[in-house]
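All protein chains but one are shown in place.
Take a look at subunit A:
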Amino acid sequence: MLSLWRIIKFSFEDIARNFSLSAMTVLILVLMLLSVNTLVAVRLLTDEAIANIKDQIDVSVYFHPEATAEELAAAKNYVESFPEVRDLIFLSREQTLEKFRAAYEDNEKVMSSLGELGDNPLGATLIIKTREPSDYEKIITALSVPEYEGIIESKTFGDTQTTIDKVHTITGQVERFTLFLTSLFAVIAFVIVFNTVRVAIYTQRIEISIKKLVGASNWFVRGPYLMESLIFSILSVGITLVAIYFSTRLLDPFVAAMFAKPHLLTDYLLSHILELAGLQLAAVLLLTAATSTLAMRRYLRV
């Protein structure tokens, strides 16, 4: 206990003595952590975006114009009987036409050819929403039986899959870039921590030789450098979390414009604070402690 206290004292003395190097070490660790947290935020936003898109997916079943009311009702009841179905909208032939008109209002070509046909060429439509995106396949398969094949003109999935793929492509690129940035910062952090310990050992070479001469336990010679790693790690994680908190507060209004959640980032940060702090502290500590051990092995022969 006494020894631990003295080692903490020694390491603070050393940090003060090499203050600019120590500050630089903390700065680069903070930069590294900021880019890690950017990665976390990108992941979070990606998940949110995809959840949103999935929510908009529906299957539209277009019936033949000739399908009778009984046939339509039977098909509707059949689909309704599936527990996976969350929502079901039935559009009559007239409603379908209206919707079609609304969608192609500005497209003269389509409108004029629709006019030429005179009669309503469209059949009724069934719009199905399921609880899970994976359930769509099941519904589609269930409708692909001879009984219903006859009255169904076509089934569409929408092109949400393409949208999801697009989101993944974009966020994938952002993630790769951030990952690259993180590794870059990690490498720089390694070099800087290594150098900080090297300089500390150099400036303290007389103390170290005296420590050894008078029979200091190895823990007293090496302990302060490991303690410095711990101090740097705690400081950098602390500073990062504070910076992240203010950034999320700043970014939340912009995120809220995209998703209907006013404090998406801040809420996530606050609800995962222990996890985020713990994991990052462990990772940074591992990096700095391993680096200073390496530097000590190289420059500090006990």
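Criterion: a contact is a pair of C-beta atoms (placed from the backbone, for glycine too) under 8 Å apart; a residue touches a chain by one contact, two chains touch by 3 or more; residues count from 1.
Just so we're on the same page, contacts and distances are computed from a predicted model.
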Identity of the absent chain, which is to be given by its UniProt protein name, from "Glutamyl-tRNA(Gln) amidotransferase subunit A", "ABC transporter permease", "Cell division ATP-binding protein FtsE" or "Carbon-monoxide dehydrogenase large subunit": "Cell division ATP-binding protein FtsE"
Contact residue for the chain not shown (choose from A:220, A:245 or A:299): A:220
Hidden-chain contact residue, picked from the options A:93, A:155 or A:212: A:212
Touch list for subunit A against the chain that is not drawn: 2-3, 6, 206-207, 209-218, 220-221, 302
